[in-house]
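Once you've had a glance at the structure underneath, I'll fire off some questions.
Removed: one protein chain of the complex. Kept in place: all other protein chains.
Moving on, here comes chain A:
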């Protein structure tokens, strides 16, 4: 994160935001994000090694795909740059579940119905809590043009 000069994107509108931005390998951190094999990943392991005692550091990264949990590995000289995905998480009010799709309402009242109820434990929990008439929020993660509901919690009210 070091010296990332992102001033222009700060002020810029959303449309201009890129999917990824470059960062020096040595500045990455465990539990941060990185693009491996063109997939957005969370870094679950990060270690350094060198070739020979007087060699220069290389960074060994193990990442887990944010969306499909596949494991990727990569190794590169620590001076090189890696791409870091822009990851965004948004909370929506769960309005309805029908035919396997979620109806989600954002803060400004807009409703979207394009996300599938995930076929996971979290998905079941959404279903159950929705059927129990609980007021719940669904957290949706977005990275590199992919989106997935990843979490559920009580509505603030």
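By definition in this document, a residue touches a chain if its C-beta (ideal position, glycine included) is under 8 Å from a C-beta of that chain, and two chains touch if they have at least 3 such contacts; residues count from 1.
Keep in mind that, in the parts below, contacts and distances are computed from a predicted model.
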Just by its UniProt name, which of "GPI transamidase component PIG-T", "Exportin-4", "Carbonic anhydrase" or "Inositol-1-monophosphatase" is the chain not shown in this complex?
"Exportin-4"
If you put the missing chain back, which residues of chain A would it touch?
1-4, 6, 9-12, 14, 17, 21, 23-27, 29, 31-33, 41-42, 44, 47-57, 60, 64-66, 69, 77-79, 84-91, 120-122, 125, 134, 136, 139, 150-154, 156
